[in-house]
Structures are given as C-alpha cells and as structure tokens.
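Yeah, one chain of the complex is gone here, protein chain that is, but the others are all in their spots.
Let's turn to chain A:
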Amino acid sequence: MTILSTKNLTKSYGKKTALSQINLEISRGRIIGLLGPNGSGKSTFIKIAAGLLVPTAGEIIIDGQPPGVDTKAKVSYLSERTYLNDWMRVSEIIAFFEDFYTDFNRIKAENMLKDLNINPDDRLKTMSKGTKEKVQLILVMSRQAELYLLDEPIGGVDPAARDYILNTIITNYKEEASVIISTHLIADVEQILDDIIFINQGELALSSSVDEIRETHNKSVDGLFREVFKC
C-alpha cells in the first residue's frame, strides 16, 4: 500500500529549480529518512507534501488525493520553523490543535510534556528555542496521522532529548502510518530508519531500504551518504 507517490514532481522558484522530476513511491508502515545536503530540496519536497507549496509541474498524491484540506487532516507536519504564537500557553496551543485536528490525542500530549518536564501553563514566550521545538514535536506526534512529515525534527535539541524524541517517533505512530524525516544528522537517526531517500540539488540520487544498503554497499547509511555527497 502506497501512502505517497510522486510523478515527475518539479518545483522551481523563478529560474532556480528546487526539485526536478522526482518519481517516488512511499509505502505505509515505514520510517523514511529524506537525506541530502543543505539546499538539496528536502524542505521543498516536504512543504509540497504538506500543501504549503504548489508544484510547478508533475503531481503528488497522498492517500489517493493531491494535497488539500483532506490530506492536511491526515498529514502531521513539523516545519523547520517555530510556528507557535509566542503569547500562547502550552495548554492553549493544545486546545487549538484539539479543535482543528480530529486525530489529536490530548492525553498523549500531556504525558509527553510531563516526561520532558514542560509545564503546560508556561507561555511559549518564556521558553528557549529548544523547548519550543520539543513542544512542537510533541504536538505533531500526538496526532494519530497517516503520514508524518518531520522537517529537521532534532536539529535544535540536546542529545538527551534527541533520544527521547526519536523514541517517541517510533513508538507513537500507527502501524499503517509512515514517517518521513528530513535531516542531515544521519548518524543520529540511522538506527530507526527503514528506508532512505537521497536527494541532491533537487534530483533523486538514491531510494532504497536500509537493509539493501548494508547488503549491497556493505556500508552504514552515514558512510554511504559521505561517499555519495563527497565535496
């Protein structure tokens, strides 16, 4: 079963091509690493899937539909930006998510907040950037979505929280759901990935399962990445 597929997906900003002719099939029940150097088009891909950008050419289908209101209801998207209103309390933003996403699980969110010692009555204004990112990830992972799109989920948090977060990701999604994680911190996420997608300068460089890489290349994903993207 496919959750996301693209056909010749292309996005250009004026003359600059950010994504070029991407053909992909992503199955359900997988954790996929979307890997590539900075500026390779990872965020553009995720933004298109999240419905925040319209492709220039080609198509993208999520669970049978192009991105829109219906797909947004089943896609849980973590942006690279901190998008939370500064003046809100954590409890207020939880109420906001609960209101708009029918698949939001409040109890899950509250438990995760407790685990990471975040007080729901704190205002976001008073929090550090790392704490805000944790709150955002908790909100995104507290949904029972079909597809999670995580853009740089561990970039700004400390290594201890990183482990908790990765653990949260693997334990929180439904069996038939998929998780796409975009990152360049490959070594940190490698152990949880099922599949990898390498993109470079907007083009698909490699799409494979992690097991395959270990068998055919006899290398870790991190090792292969360093080889493919050698400067």
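Assume a residue touches a chain if its C-beta (ideal position, glycine included) is under 8 Å from a C-beta of that chain, and two chains touch if they have at least 3 such contacts; residues count from 1.
Keep in mind that, in the parts below, contacts and distances are computed from a predicted model.
Participant: Can you match the unshown chain of the complex to its UniProt protein name from these: "ABC transporter permease", "Formate dehydrogenase", "Cytochrome c-type biogenesis protein" or "histidine kinase"?
Facilitator: "ABC transporter permease"
Participant: Return the single residue from A:Leu4, A:Ile26, A:Leu53 or A:Val135 that touches the missing chain.
Facilitator: Answer from the full complex: A:Leu53 touches the omitted chain.
Participant: Could you tell me which of A:Lys72, A:Arg162 or A:His184 touches the chain that is not displayed?
Facilitator: A:Lys72
Participant: Touch as defined at the start, partner being the missing chain; which of A:Ile62, A:Leu84 or A:Val189 qualifies?
Facilitator: Reading the full complex, the residue touching the unseen chain is A:Leu84.
Participant: In the complete complex, which positions of chain A touch the hidden chain?
Facilitator: On the chain A side, contact with the omitted chain comes from 13-14, 47, 50-54, 69-70, 72-73, 75, 77, 79, 81-85, 87, 96, 99-101.
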